[in-house]
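Note that this is a trimmed complex: some chains were dropped, and none of the rest were shifted.
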Amino acid sequence: MTAKIALEPPTHTTPPARFSHGVRKGNILQVAGQVGFLPAVEGQPPTPAGPTLAEQTLQTLANVKAVLEEGGASWDDVMMIRVYLTDVDHFAEMNGIYDTYFDEQGLTAPPAARTTVYVGLPAGLLIEIDALAVLDH
Amino acid sequence: MTAKIALEPPTHTTPPARFSHGVRKGNILQVAGQVGFLPAVEGQPPTPAGPTLAEQTLQTLANVKAVLEEGGASWDDVMMIRVYLTDVDHFAEMNGIYDTYFDEQGLTAPPAARTTVYVGLPAGLLIEIDALAVLDH
């Protein structure tokens, strides 16, 4: 049995279109592109954690993690992390935040692979991250 | 037996390089980046369905679907859809087209995860989409 299930953390904002924040089928789990939105507040539009790269990066990583956990996975199961930044000058700062974050996660498996590219994002958003995980079973 | 097979819908234009429009190996199916090209006409270069976002989005989704079906999959098997737009101002319109399209597909499984980013594409193309699917077996 390998039904595809949607992963929708209760605190996440409603996706702006007909897609899931994450899906799992068998041992494959895909997290949709997450941004630095704070937990949803009823009646309010999605709101970034703050204007800074640090605030948005940490909130984005927390949002990815929530989807992983909703699917029974952890960072240790993640194979690939795609980081989308809007400015090449943010690379070093993002790497510092990224490393500190993962140092604190207590990973027991090797870190995921990663690709970082520089794209356009909606106004006010500085980072977007998605992730592919393979669970043990 | 898990041979990798190429998925080349007969109506698709020939890829501009040595890649497959899709491949399947075991229960994993990957669709290459599709754009809004109409079915190939012998002796004519690839031609977009039209200049508008709506025309190109619907043709692109049809092209992705054709590759999925060539591999024995359907939208229900799709885990991840990557949407590449050229203009942030196209996001809302694309979402509307996307939702209407998927409403009409009669999905029985939860919708795929999705990431949308804004990149450069060849002149005349407004959207590119690729997809990763996991089949039941």
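Remarks
Per-chain residue numbering starts at 1, and chain names A and B are given in the order in which the chains are listed.
By our rule, contacts are C-beta pairs under 8 Å (C-beta built on N, C-alpha and C of every residue); 3 or more make two chains touch, one makes a residue touch a chain.
What you see is a predicted model; the values in this text were computed from it and never measured.
The complex is a homo-oligomer: 2 chains are shown here, and the full assembly described by the structure file contains 3 identical copies.
To be clear about the criterion, only the chains that are shown with their structure count from here on.
Fitting chain A to chain B on CA positions gives a rotation angle of 120°, reported to the nearest 5. Taking each chain's centre as the mean of its C-alpha atoms, chain A lies 23 Å from chain B.
Contact residues of chain B toward chain A in the complex are 27, 76-77, 79-81, 88, 91, 95, 98-99, 102-103, 109-119, 132, 134, 136-137. Remark: chain A residues 2-6, 15-23, 25-26, 28, 30-33, 82, 84, 119-123, 128, 130, 132 touch chain B in the complex.
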